[in-house]
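Written out below as C-alpha cells is the structure these notes cover.
A single protein chain has been omitted; all remaining protein chains appear in their positions.
This part shows chain A:
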Amino acid sequence: MRVALFATCLVDTVVPQVARATAVLLERLGHEVVVPPTQACCGQMHVNTGYRREAVPIVANHVRAFAGAEAVVAPSGSCVASIHHQQAMVARRAGEHALADEAQALAGRTYELSQFLVDVLGVTDVGAYYPHRVTYHPTCHSLRLLRVGDRPLALLRAVRGLDLVELPGAESCCGFGGTFAVKNADTSTAMLTDKMANVLSTGAEVCTAGDSSCLVHIGGGLSRLRSGTRTVHLAEILASTEDDVSPTQTTRPAVRA
C-alpha cells in the first residue's frame, strides 16, 4: 500500500526520529511511504486554545498537502483525533463547506499508527526487537476519542525481548493538554508528578505511548528529575530490530533521525 505519512508539527520539529521510525516501520512491512513536503499542522493547537477561525487556513493547508492520498498515517492519537473530530467542524463553522467536506473525506482515510497496523494491515507482530522493561501510558485522545483500546498493547506484547509492565493509574491524564501545560503550568505539573510516580513505581526503563506531545511532557519531567527512565514513542520501539541494536545504545531507540 502507498501510505502518506503525516509527521505532525511537533514530531517534525522537535522529535523527528519518531516520524523516521514510523517510515522505517511501514517500509519494513512492505509498504511505500510518501511524505508530502507541504504538510505542516492539523490545527488542533489553534482550535483548542480558542483560535478556531485562525485554524481554518491550517486545515486548508493540511487538506491540500494530503489531497489524493490513499491512506494517511500519523504517529499521534491526538492529531488524528483532531482531524476526525475538529477539522470539518471548524471549517463548517467558518462557512467553508467545500473544505469541510474535503476534510471529512480525508479524515475517513486517516489513521493513528496502532489502528493502521492492527485494523488496516492486520498485523500485531511487526517483527520488532527491543530488549527493555517498558510501561505503556494510554494517552487520553487515543484512549477516549479514537478508542484504540488494547491495540498498542497487542503490538508491544509481540515485540521480542520486551518486558511489558502494567502502569498503575494508566488512564489518568499526564497533564499535558496542549497549551494547558503552559496556561495552567502548576496544575499540569501536579498531574505530571503523579504520572511520573506511577511510571517510576513500575521500575520500567522506558515509558511509551502513541503521542509524542504527552511523551515530551512526561519525558521532560523524568529528565528534570534525572530519573534515568526515558520516554520512547511506540513507533520507535516497533521500528527497532535485532539488526539495529548496537552495544552502546542503552534504551536509546535504534532508529535515529
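The criterion applied here is as follows: a residue touches a chain if its C-beta (ideal position, glycine included) is under 8 Å from a C-beta of that chain, and two chains touch if they have at least 3 such contacts; residues count from 1.
FYI, contacts and distances are computed from a predicted model.
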Chain excluded from display, named as in UniProt, from "sn-glycerol-3-phosphate transport system permease protein UgpA", "L-lactate dehydrogenase complex protein LldF", "Beta-ketoacyl-[acyl-carrier-protein] synthase family protein" or "ABC transporter ATP-binding protein": "L-lactate dehydrogenase complex protein LldF"
Contacting the left-out chain in the complete assembly, out of A:83, A:173 or A:199: A:173
Sole contact to the chain not displayed, among A:3, A:25 or A:47: A:47
Touch residues of chain A, complete complex, unshown partner: 7, 9, 11-17, 19-20, 23, 35, 37-41, 43, 46-55, 57-58, 60-61, 65, 86, 140-141, 143-145, 171-173, 175-192, 194, 216-217, 219-221, 223-224, 257
